[in-house]
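Only one protein chain is missing from this complex, and each of the others stays in its spot.
Moving on to chain A:
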């Protein structure tokens, strides 16, 4: 029979033991349905069964397109049961984009005039779900007819919903929609005006506003356009429409207000709140009125502004926040407040509501969701009302300890959003507590409820932002800052990336209070070197190790002299031993960054200690990498060894502590002195330094180095820091150091392009089979050129590598920049070059393009 057949199919699918079984049942059934549906003589009853099975296939996510036409045919039947299933199948299996929809037009047209209201309702629902623009136009009169003539709330409701969708689809219908019907027929008659009808009215109004908003957007987008007239007309029409419905505002407001204050009908009660669905829709509809009205500055609407503010206040104070439905309404109220940018007292009220969301609620099931929306909205509105949000710091901090990771993240984001100079100390303490808790829970697997990755993300995010904030408010209490940095490092060093440690080093290096810094480091070092705390050297906190290595290299001399240092624990011997231990520990790991730091620290330390035995140990550390498989390390080791053997006095000058590190323009001062021309010939030592300086192939131009010692000292340090970090930082520091390097046009350069603003020369450095090395020199002719960006293309058989522009992307009048090109591959050398740039700091960018052919082949 009918039901049992579908039933047995479902049972079979559910009973399948394996996925393959299930697959085979489904494919068989699918093929069977396909053939059955093709049979024209099938009785309607059988057809229904097959369509029902097809719908089950649809739910399983199978292909169902072959049943689309048959579903539509089912609608044509006179039986209600056929129609009902036919409409359901049509809604599910078809969508708005299909051509098949035209088949529906006639059937819908007939059914919309059917005496049975349920058939009309089904047709309306289907039209709403599947309204292509053609369907919308063809069938709109029928829908309007129902609105005009029917007095059944059920039909009116369906017709309104459908109408809202039609207006949304085709804006031109707006002009013929009988707006007066809303107030004269629907709202005026209490029998007709049920909650469902009101919801429908809200939907129609919202559809009107959304399409008006679109026109307004278009109007503001195309301000200077010629075709403005039609849009201008549209806007005028819009204004008339809005004016004609503006008298709905007081009516809807009264409805909302009475809905909110009375609670009479049990059918609409949701946990003690009267119909929150309708209340929210009314709020949104009214919000749209004021959004559009204020935008166009229409007196008809703005006159109600104060009433609306009062209404929102009433809703905010009267609605109970104990349960979720109440909170949904309160949330909608705050959204309106901030979207309409209402007055300050209301905004404060909104913030208070949201902050209330953050307090732990008795109902733990929904409490989390309320917290989520509260935090989410607060993050958005912080810029508008920072002071009010500030007051709820405590609530926000509590959310840090919530169970849910997404809430934790939002609470963190909000904490950083409200952080400023006044509260940074307080909030930092709070965050440190949080960090401590979360890194602890990371270790205790039994109690840990959050994912390892999640807590790592949280820690990284927190540390990242804290460092940024520390930098932003750098004139804060330095002692507290140093302590915080060290505590953070100890707590979370195992989670954060070694790269982040560079930020720590910069922050530590830039602190002015040398005495306190040395004091702290001395204490740290004592703790680590104390033979009683053997475990310390073995802990996995790589970042902490790194910072200690660095500080040994930098400050050992000062630490040794400091009064608080315990000479029995911290001395040449123990420090070198510590360094050597770390060297052994990290030489096996794949991360070479640590070794770079250790090598540099060893070299630096050699100028700070006297003990002969320790000296030898240091040498051993450096030499131990002279056969390293990593080329960078090997080079460094060999070079350092050479340097290690230099006389102590010379070393001392080079290996002084780091100067202050400026973020934006790393070692500009070094580069500046680097640049002064001199005549002193380079000695061997100098060459060595240059090699150290430039890890890459680049040779420094001959015109530098007059005071090699002083310059080089800066450079080395900058380089140590950069090259020990990683490659990318290395290159970035070189780029940053270059702005003052001067490039001059070399002899032998050929002019290959002479444009309005730029003249380009080319010089061949080296051509060998398969590889060419060229240099382009770009000269600014009349104006200062900035942000120059060269784009080059070569034939397909070749590959091009472009280097960074030297010295910078900006050229002063008459000055030259250099662009190095490396071409590999085969074939004739041909170039197409496009240079885009800005003239005189003018924002508009210009470009020059040219082709150039060399008589060379690689």
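In this section, contacts are C-beta pairs under 8 Å (C-beta built on N, C-alpha and C of every residue); 3 or more make two chains touch, one makes a residue touch a chain; residues count from 1.
The rule is simple: contacts and distances are computed from a predicted model.
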Choices "Ras-related protein RABA2a", "Splicing factor 3B subunit 1", "AP complex subunit sigma" or "Uridine kinase" - which one is the UniProt name of the chain not shown: "AP complex subunit sigma"
Residue among A:154, A:473, A:516 or A:850 that touches the chain left out of view: A:154
Hidden-chain contact residue, picked from the options A:33, A:74, A:88 or A:595: A:88
Listed residues A:118, A:473, A:516 or A:644, member touching the removed chain: A:118
Which of A:7, A:341, A:468 or A:799 contacts the chain that the document leaves out: A:7
Sites on chain A contacted by the missing partner chain, in the whole complex: 7, 10, 14, 52, 55-56, 59-61, 79-81, 84-85, 88, 91-92, 95-97, 116, 118, 121, 125, 128-129, 154, 157, 161-162, 164-165, 168, 194-196, 199-200, 203, 206, 267-268, 270, 275-278, 280-281, 284, 324-325, 327-328, 331-332, 335, 364, 366, 368-373, 403-407, 449
